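A single protein chain has been removed from this complex, and every other one stays in its place.
Right, chain A next:
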Amino acid sequence: MKKLLFSWILILSFQSYAQVRLDTLYNRPFEKGSQYWSYGMSSKYTFTFTVDNETKNVSSIIADPLSARRSVIYLDRAKNISLMCWIYAKSLDNFRYTILENDSVILAKDVIPRTVSKNKNSYYIDFGRFNIVDKTISIVFYEKNKSESDYKFAFYNKDVKPVDLLSAQVIEVFKNPEIKNFKNKEGKFVRREVTTGKVLTLNNGSILFSKNLSYVEIKIKPVENVFLYKVLLQRINNSSEVISKLVQPSWNYDSEGNMVAKLDIDNLSKEGKYELEIIPAIGFRRLTSNKAKKIIFDVSTEKLFSTKQLITSALLFSLIVGAITGGLAVYVKNKQIKEKVAEQAKQKEVAQLKLNSVRSQLNPHFLFNALAGIQNLMNKNEIDNANRYLSKFARLTRNVLDSKELISLTEEKTLLDDYLQMEQLRFGFQYKINASTDLDKENIEIPAMLLQPFVENAVKHGIAEKSNDGEITVTFEKQVSNLVLKISDNGKGFDTTQTYNGLGLALSKNRISLLNTIYKETPFILDIQSDTNGTTVTITLTQWL
């Protein structure tokens, strides 16, 4: 393929792009030749790549708000990419790299860089050419003997979709968050964050701006390319002028697995009608013309009285009333704050307890039906099978009674196997449990009983009716440092936005948000996709490996 020429050298220090900075979208150059890009990643690497001449746009380096050691480059309709790099080091012996497609397919694993040419203390490496149509290609560099990856560099070349705002809230903090270690009842240490404040929801409402407000919190559903999403804030003032502002938020996961970001409250300091929208953009350029759901609200500011008299009388009045109520209000507020702090501390403490109780719920319906299944085997004189199923049943109940906090992937696999075989006895479906070979199943641990309720749901709502045509697949997968657990069935699906009375799903969601209050640094993300062809539940344990 013909390549076009473009020569661009952009050397950035490591610090400068690790911080939030405004990114830029470079237009496709119209000169003929090869389109060559070079980015200094750190004192160790200068990264270069060429893309084909179909490529419309290339972005500058975008820092990933979720990972300080990952940077992204957005490509627009590229077809092929060739990756090269200068490594500044005395030797390459300790360097390794891995190339991933869509963070899941391994194109190259733990490869020792191959030198093309060499200067005094630097090596030129050619990683090869890759098809990148609708894909993300990532390259991970690391040094041997270091368990964590040294640097990840991703090329994002997919269609970008708009994303709906779930909520926007104004937070008034009375007391700043404090992080403390507490000892719980079992004598273990738990980290807790205690914030005291008030929340005002913005959705189609109105607020009165005051200096006491702390910040605006916006929430969206998790997206893989969150680094592309900015906040567009538009204000229509009294003279019907539109004042727009684009803010690059610092996204993060919240305890429910959604993504949240904080905006400075000063963005709402002026009176008017506001529209809040999340748009994928680089620099000031929207990456899609499709529109997503906005949140609209009014902001008013405190009014001054027009006449002097009014002010004087109001002042006098407020002085008298203020003196009386002030004391009272301070007392009440202090008491409220104390109560709230105590309440929140208590809430976190019960989180661990709740977690224990949620974990230990194996559906009684299942328990007794499983026993009936064994009874049936006995009555049919299938003694050997009865023995085997009885042991499986015992293993499952023992696991619930043991209430271990963590179990290994191997153990989880055995338990799911036991469980599914018991259910198979009742409904006769097909199932597979796959664990990818790059997982150390014997030694990687996950919270006990994490998948069981979802597998139970897959049996109950997914394929119980389909009997032999039903199929359940459970997979354990490694995606860079994330552990991805997936349960899919080919049942009739359900509406994920609907809240069901079914205990399983509610309990599990509850459990995952409880786990997130304990494993703050490595949030669990729950994603449920369901249509008439089936349901897929994905639990991502971020940074778990």
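The working rule: a residue touches a chain if its C-beta (ideal position, glycine included) is under 8 Å from a C-beta of that chain, and two chains touch if they have at least 3 such contacts; residues count from 1.
One rule holds in what follows: contacts and distances are computed from a predicted model.
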(request) Refer to UniProt and select, among "RNA polymerase subunit sigma-70", "Acetyl-CoA acetyltransferase", "LytTR family DNA-binding domain-containing protein" or "Imidazole glycerol phosphate synthase subunit HisF", the name of the complex member that is left out. (result) "LytTR family DNA-binding domain-containing protein"
(message) Just to verify: which one of A:Glu241, A:Glu302, A:Asp495 or A:Glu521 makes contact with the chain not shown?
(response) A:Glu521
(request) Have a look at A:Asp402, A:Asp438 or A:Asp469 and name the one touching the chain we're not showing. (result) A:Asp402
(message) Can you tell me which of A:Ser239, A:Asn379 or A:Asn443 touches the chain that was removed from the display?
(response) A:Asn443
(message) Using the document's definition of touch, tell me which of A:Arg77, A:Lys219 or A:Arg388 contacts the absent chain.
(response) A:Arg388
(message) What does the interface between chain A and the hidden chain look like in terms of residue numbers?
(response) 146-148, 181, 188-189, 191, 384, 387-388, 390-391, 394-395, 398, 401-402, 408, 410-411, 440, 442-445, 481, 519-522, 541, 543-545
